[in-house]
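With one protein chain withheld, the remaining protein chains of the complex are depicted in position.
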Amino acid sequence: MSSFGTSLRLTVFGESHGEGIGAVLDGVPAGYKIDMDKVLLQMARRAPGKDKTATPRVEKDFPNVKSGILNGVTTGAPIACVIENTNTKSTDYSNLLKTPRPAHSDYTAYVKYGGNNDIRGGGHFSGRLTAPIVFAGAVARQILESKGVRIAAHIASIGSVSDESFDPVSIDSELINRLNGEAFALIDRSVEDAMRAEVEKARLELDSVGGTVECAVTGLPAGVGGPLFDGLEGQLARAVFGIPAVKGVEFGAGFRCASMRASENNDPFYYENGRVVTKTNNAGGILGGISNGMPVIFRAAFKPTPSIAREQDTVDLEAKTNTKLSIKGRHDPCIVARAVSVVEAVTAVALLDIMGAK
Amino acid sequence: MSSFGTSLRLTVFGESHGEGIGAVLDGVPAGYKIDMDKVLLQMARRAPGKDKTATPRVEKDFPNVKSGILNGVTTGAPIACVIENTNTKSTDYSNLLKTPRPAHSDYTAYVKYGGNNDIRGGGHFSGRLTAPIVFAGAVARQILESKGVRIAAHIASIGSVSDESFDPVSIDSELINRLNGEAFALIDRSVEDAMRAEVEKARLELDSVGGTVECAVTGLPAGVGGPLFDGLEGQLARAVFGIPAVKGVEFGAGFRCASMRASENNDPFYYENGRVVTKTNNAGGILGGISNGMPVIFRAAFKPTPSIAREQDTVDLEAKTNTKLSIKGRHDPCIVARAVSVVEAVTAVALLDIMGAK
Amino acid sequence: MSSFGTSLRLTVFGESHGEGIGAVLDGVPAGYKIDMDKVLLQMARRAPGKDKTATPRVEKDFPNVKSGILNGVTTGAPIACVIENTNTKSTDYSNLLKTPRPAHSDYTAYVKYGGNNDIRGGGHFSGRLTAPIVFAGAVARQILESKGVRIAAHIASIGSVSDESFDPVSIDSELINRLNGEAFALIDRSVEDAMRAEVEKARLELDSVGGTVECAVTGLPAGVGGPLFDGLEGQLARAVFGIPAVKGVEFGAGFRCASMRASENNDPFYYENGRVVTKTNNAGGILGGISNGMPVIFRAAFKPTPSIAREQDTVDLEAKTNTKLSIKGRHDPCIVARAVSVVEAVTAVALLDIMGAK
Partner (left out) sequence: MSSFGTSLRLTVFGESHGEGIGAVLDGVPAGYKIDMDKVLLQMARRAPGKDKTATPRVEKDFPNVKSGILNGVTTGAPIACVIENTNTKSTDYSNLLKTPRPAHSDYTAYVKYGGNNDIRGGGHFSGRLTAPIVFAGAVARQILESKGVRIAAHIASIGSVSDESFDPVSIDSELINRLNGEAFALIDRSVEDAMRAEVEKARLELDSVGGTVECAVTGLPAGVGGPLFDGLEGQLARAVFGIPAVKGVEFGAGFRCASMRASENNDPFYYENGRVVTKTNNAGGILGGISNGMPVIFRAAFKPTPSIAREQDTVDLEAKTNTKLSIKGRHDPCIVARAVSVVEAVTAVALLDIMGAK
């Protein structure tokens, strides 16, 4: 289903060109202050127009909160927000039902839903659905922050250009504050131009690029998570893979540790100011599916956005023949910058759920 | 919890040195033939002793089926199997409660369970718990096979040595049959010696190595899975990350697609013998979280096994000081070969669950 | 949580005097026609003003469907509806935070939510929340009807006045059609006046009455449900007890069978027109938690509505003293007639979920 969680459950609804999209966050504990300006800031980081790599399609993403927050404080009842859809041109999508766009969900949704799904703008599979997800995450993160848990992600790479990585052992709260407010979040701001150049180059070539996002969680106490299928990695991965375009998730040293020796990969324990810490953090803050108190670090790989103007080979599902397709209209040549706030959002919801939503 | 699934639920129980370990698979449809010899074959692939890279610790893993299978046919009631624990030496693990082994779950379980967990042999976090998981997967896979769905994994890499990869577009059933029966599963058997040499080298250096496992699913019809948090990637990832030592999961081109252009990454559609297929398969058989009928391909990264004989830095949780630790006893310098059957097992259970367990 | 279901999940949100209330129904299969007029009819049966036993408070319950239904057909994506709140007077509820109304949720919600819950009009506990529940049920029932499953409930009793019961062995589709359209649903319409008289008597005495609702499901094939905790009774009961004011649920002969002999209670099997049926139906259509093809029959008990104008004893939670309370405003002296459509609604959602939402 378009929902996940156990004690805190997030349900997302809406189709790109339908009446409205939104989310319901059920299980939020009562009594927590929610600053709507901070929520809007997170949603702004996600919205196009704020970042030069995005599309000029205007989307009004104002979240109308229908319930669950009264006088700026959570009531304990489900928090529902609705974002009305306005100002989108449907004519760009008219022939999709019979000629599926490669790398999109058109074909698979056609099979699953027997052709009944709303394909306009990608329907329920549209990246637009990440707007209410960011709303929900923005609420969850404020509750987490009141417990000392911070989440910060940045663009780890776009195409062939990489940003500096987090120091997995220690992440400065100043850095976290800065990243949390950036629409094009980078640890090393000097790589921004090179990244934007890669995107622009792709755009000019009627193409698109992918990238990776690195996310860190600090302040998570040790002992959160569980063994086997209740592990933190699995629960976070399930949430992150729920974001459209994600094709890989790795924790700590991730795929690199596959070619490491234990003598390099094992993180030794030692006491620092009475706290148990590790010298290195290849584990990404998680051992046996449970947090050990070190920063939780993970990376998500985003495939290049499928909608490109170049002509592509596809099939005509009605005529049952091969055919060609050209996607009209303006499309994002790269969604990685926008994805940063979405990664933080699903992480916030997943963590608050895992921590028991109290 | 140590369980997952919706229509088909797998619950695993047991501690490495406790009375017994086992699994309950609830929701299995009735009327399917289960060949116990095939189940035992899968369990044998996992067991040490069968493969030169493993430890001489003998484990008797015979699965006593308590319920759910009558005269070789599933009854529809939960299938429970119990594996009695015998012949393990406890003395190797006596000081772990206060001096946690680096990269193991000792410390995190200590925090979560307040020191009450059974730490002998890693307790409920022991790799031994993968035995009942393989049992459950072996049952699930036979049901899937009767529906034309095949699962095959192989060692993609150990240390710096790699095996050939699957041809993502087309996987031969002969290859699948061969791999399904191998304890050291490789597409290109000629790399075996080099892999075993890496492991032996690590062993002689009192170290261990990690690796990756590549898994393919063929015959999965298009339309399986769902949007957002109900996506196939998320559900499979959740299952695979439940296997101890997994630190990364990627689908199709995975992390590679992050540096690709859409013009390379998009898989064009075309008709072949009346079926919709794709020319390439960077999507790993999944679009928008739903299968498209092409082979589902994914890779999991396994960190090097943490137990090495070298002296390591750790803490003394009672004295609250730094100290050193040497792990006695014989330990697997590499568990990747054994992990292959476990990856197939969790994949089988997850897929049967996603397909509605009918 | 304010949600339930496995393959079909219903989430309800909203507070009586908040911005809006609504529901999200996630997992609805695609391709089913939804007649909105029929949906509105069900919602009208629930709404006050249509029935003389109800309150003059006007509620505009028009369900704005935001997603999931396109051109009158389900798309397979979550169906979300929002009902905007208008025209309610808040002044009637101002002192509830410190003086809880007896038999209401004021006190328990105060404890659970630390006083942060929205208590206006009962907040998230208000009977008003049954409006979106009826919407969701109205959608689910149309899908069930296309599979031959019909649901019909009626007022079994109000106070001391009883209606005729269903013939548990055979229920006429004409009767079902009639009941489905009535705001004051009765098998024997001649008892209506006596029932209304009981309600009016209570109203004049500044009191209220309770009652029971009997519900039947026809056309449910045998084999639906499961053993132990997956039984039909438990899943339906969980849904029905979710309706505010329900204090008891019984199936078939229910509490009566506790004083019966098996020789009376056992329903003998026999063949009728090639179908297996039972001579009597004390089982209420369910054996071992699984449907046997006979009508599923159950009854729900509704306590008298707590809000009465008489002065009542309560406590002052701030001063921590005993005090008295008089509830102002007009309140329903009986909600049983309205509850009929709500019982049908939750039954529809629960059944579609149990049947796998296909």
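Note that the chains take the letters A, B and C in the order they are written out, and that residue 1 is the start of every chain.
Please note the rule applied: a residue touches a chain if its C-beta (ideal position, glycine included) is under 8 Å from a C-beta of that chain, and two chains touch if they have at least 3 such contacts.
Just so it is clear, the model here is predicted, and its values are computed rather than measured.
Residue B:Gly14 is the one among B:Gly14, B:Gly252 or B:Gly289 that touches the chain not shown. Among C:Leu25, C:Cys81, C:Ala152 or C:Ala202, only C:Ala202 touches the chain that is left out of the view.
Residue C:Ala253 is the one among C:Ala47, C:Ala138, C:Ile171 or C:Ala253 that touches the chain missing from this view.
With the whole complex as reference, residues 6-7, 77, 227, 356 of subunit A touch the missing chain. The chain not displayed touches subunit B at residues 1-3, 7, 9, 11-15, 18-22, 24, 26-27, 30-31, 64-68, 70, 73-80, 82, 109, 112-114, 116-118, 123-124. Although one chain is not shown, part of subunit C still touches it, namely residues 1-4, 10, 12, 100, 102-105, 107-109, 111-112, 124-125, 129, 157, 159-160, 202, 205, 207-212, 222-231, 233-235, 237-242, 244, 246-255, 257-263, 265-271, 274, 276, 278-279, 282-284, 286-293, 301-308, 310, 312-315, 317, 320-322.
Following the convention adopted for this analysis, only the chains that are shown with their structure count from here on.
Centre-to-centre, using mean CA coordinates, subunit A is 27 Å away from subunit B.
Subunit C has its Cα centroid 38 Å from the Cα centroid of subunit A. Note: centroid distance subunit B to subunit C, computed from Cα atoms, is 46 Å. In subunit B, the residues touching two or more other chains are 227.
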